[in-house]
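Everything below concerns the one structure shown next.
Note that this complex is displayed minus one protein chain, with the remaining chains in position.
Note that the chains take the letters A and B in the order they are written out, and that residue 1 is the start of every chain.
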Amino acid sequence: MRNIRTLVVPVLFLLAVVPVAWSADARVAATSVCVFPLSNLTPDGKFQEHQKPLSDAVEQEFAAVGYRMVPAGQWQAEAAKEKVPADRITEAPVVLRLGQGADADMAVSGFYWMEGGRILISIQCYDVKAGTLITGFLHTWRFNLGFYNSIHAEIADLVQKVVFLTGPRLITLKDSVRVDQITFTSPQDGMEVLIEGQDNVGRIKDGTLVFDTGGIKAGTPLLVQKRQEGYHPLSQSIIVAPEVALTPLPRENRLSLELDWTAGQLEGAGATLRWYPVPDWIMVNFSEYLYGQIPYVQNASLPIHADSELLAGLYLFLPPQSDFRFGVSSGVGTILSWIPGTTLPIYTDVYLNLLSLWGEYKVAGFPILLRMDVKIPLGLGTSLLGSGNVLTWGGGIPPITVGMVLPWK
Amino acid sequence: MEMNGLVHGGRSLAMRAAAPLIVVAAVLTLGSCQVLEFIFGSVFPATVGLTKARADLSGTIDSSSAGAFNLRVVQSGSNGYVILVGNPGGISTTAYVYDLNLNPVTTLTGLTGDGVLVDVNGNIDICSNAYSPTTMANLGALGGSIYSYNPGGVDGLQNTGTSELVNLNFTQGTTTLNFVSATSAVPPASWTFPAPTAVQTFTGSVSSLQLNAVFDDGNPSGNAILVVSQPTSGGNNGNAATCYFMTTLKANFPAGAVPPTLLSSSPSLDNIETQCVGYAQGSIIAYDAKAGQFLKVDPASGSIQKTFYTGSDMSNTRLGYLVAGGYFYGFDTRSRVLTKYATWW
Partner (left out) sequence: MRNLRSILAAPVLLVLLPFLAQGQDRSPAPASDAAGSAAQPQLASTQSPPAPDKAPRRLLFVMEGGFVGGPSSDQLVILKRSFLTALADRDDAPEPVDFGSKPFPGSLADRNKTARDAGADCWVLVRVSGLGSPTISVLSYDLLYNQIVLDFSAHRSEGFSMVDISRERWDDVILPLLKKYPPLVARAYNRGPPAPATLTIRAVPGTVVTGLSPRPLTVGPGGTVDVDLPSPAAYSLRATASGYIPTQAGLYLNGQAELPLAQERSPWLKLDGSFLDGFFPGVAATFALPALPLFARVGFTTFRAGIAVNGGDNLAISLPLTQFTLLLGIYLSPEDRPTRWYVGTGPLLRVSFPSGGPFTIDQLIPFGVQAVGGVELSLVGKLKTFIEYTPGWYYTPLPDLFALSFGNNGGSTFPYLNLPPAGAVDLIELRIGLRYAL
């Protein structure tokens, strides 16, 4: 009687859970598993002797649970056909391909690396039909007497985690993906954004602006207009995405300062104030240049000239944000000349600046300019140059100026 | 971390900044003074720095007449004058007289002839009258008229004793030089102007000559320097020509002792502006129109002693020099401005 009593609890327990366990068993038994030998990635092929015990440990744990193990011969033939060495089956595409060739439901692969008394082991479990990774681990142990116990426990743990789940439906590229909201980012706060010239989305605040698109297709090209008071408006082509960066706008310049150095007036320097009635397009310049004529002979004096000029000009064609721009201007000026050490009066040479042609190139944000002026003296009043001939220096070239523009306001 | 562009921008900036520095360095290594003069040349010519005084005659002489005037610088003792003399209409001669600081002294009209010289009496003879060197008072008419056939230099050579060699010229189309030897150690009215005498017909590779300048070295028993050239047909070069510098004793003229080979044995220089030749401190000062520079030339050898880059076209400027040096004068026939310049050599 006492013998039966000791067995009742366990038997009752078994009777309760057997049906459940039995169905789980059936599922496991129906799943075929292909276990590839672990690859030894240790340099120079050292510690090769651990490959078989480790690979066997994996195989044993899966077999012990009841999975149907695919015989090695089945996948070895496939590997030979693909010229993949049997001890180097570890990368996902290869594992999945060979697993499919061997008609397995699940494929297990891994590698190990030994160094300085420690061993790194990685084992992965793939769903061959779905072509995805189910679970895996990557871990380092001390290689000591207890190692094989640890590894068995770890693999057993891995086997427990094998569960096939219906995952969430993944979007495919065939589907129409919509973007409901575009967050515009820009370093320029206060910039106004318009979509296709019509919808005013608002202004950038704290670096961002959110636009409710209504669900436009992702990847659609859009033209966005950006504007802000005191800046030049610009358009930007964007692609619809949840986050779009907008480039900043170039500032409108109303006043700039130009520093000049002119050939033909090299012993001196000049400055020009540019006022733009139409910012960055039309300008009125007032320029002042002071220079002397360093004498080469003992008896000569040092004449000092002050060239004041008033010009109107405009940039041509290329917009303010271009690195290179060019323009033309024209105007009138006077050169005051004083020859010290003589009783000569101060001479005034009034001239007409027929054509001033210049080009500018932005270097580190500051335009560097090169300019040529065609100036004709008029011979009015007491003049040194008389009238008529275009002013030249050196070998008959009109004065060439090199300068730098400093945007001010 | 997302943008690598900044690194590229910085590198190309450095390369662009280096380029102009390389150009400047290359230019400076050329070293020659002329290159520096070229680089530091100004829209104002270098002659502005030499300017000491100016007289504007644009209101008095109009542009079409200016080319008819010669510039003469004369000194008698401590009195010196700058005289513009010319016959623009072909009817009568006008002379504008300035002191050496270009203060106007007087304007003389109705003269005959167009030459200026200092005679043995120390008077300033202008065209057909003699004038006091201190007051420029008219001392009376000469016995004839002094004519000038040379844009530069003097119109008379003070010969030994009491005679003057005046009205030097070449017979048109030949290499025969003529002159008049006048006795001027008499009151002006008594000057005798005999018929011209041929000095010599010069042999050489040229067939005709014109007289560009006549220089007196200041010593009555010294040399005359004649600057001659072939008459040009007025091509693109303007008045630039090959000029010969013929040096001979003044005494050789009346003695008929000027050698006919003088032309072929004289030094010459090319591209000299024939209207711009002068003489000061023993050297010839000429203007090379092609190079745009003044030249200081040794008349004996024709070698260039010094140069000065003018920075402007001086070919339309008549030049007159103080024989002793110190200053020279220029009359710009285009702007009609008379300028006193400090010497550049």
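Methods note: a residue touches a chain if its C-beta (ideal position, glycine included) is under 8 Å from a C-beta of that chain, and two chains touch if they have at least 3 such contacts.
Source: prediction; values computed, not measured.
Student: Any idea which of A:Ile195, A:Leu257, A:Ala271 or A:Leu357 touches the chain not displayed?
Tutor: Checking the options A:Ile195, A:Leu257, A:Ala271 or A:Leu357, the one contacting the hidden chain is A:Ile195.
Student: Which of A:Pro187, A:Gly215, A:Gly230 or A:Gly381 sits in contact with the chain that's absent?
Tutor: With A:Pro187, A:Gly215, A:Gly230 or A:Gly381 as choices, the missing chain is touched by A:Gly215.
Student: For the chain not shown, which residue from A:Lys46, A:Lys81, A:Lys161 or A:Lys409 touches it across the whole complex?
Tutor: A:Lys161
Student: Quickly run down the residues of chain A that touch the omitted chain.
Tutor: Those residues of chain A that touch the unshown chain are 2-3, 6-7, 9-10, 13-14, 17, 20-21, 23-25, 27-28, 30-31, 39, 41, 43, 90-94, 105, 111, 113-116, 118-120, 122, 124, 127, 129-140, 160-173, 175-180, 195-199, 213-223, 239-242, 278, 281, 352, 354, 376, 378, 387-390.
As a working rule, only the chains that are shown with their structure count from here on.
Student: How big is the gap, in whole Å, between where the Cα atoms of chain A centre and where those of chain B centre?
Tutor: Centre separation, chain A to chain B: 75 Å.
Student: Under the definition above, what is the set of chain B residues touching chain A in their complex?
Tutor: The contact residues of chain B facing chain A are 13, 16-17, 20, 33, 37-44, 46, 48-54, 56, 308, 311, 332, 334-335, 337, 342-345.
Student: Which positions of chain A touch chain B when the two form their complex?
Tutor: 263-267, 291, 293-297, 299-303, 305, 335, 337, 339, 342-344, 363-364, 375, 379, 382, 384-388, 391-395, 399, 402
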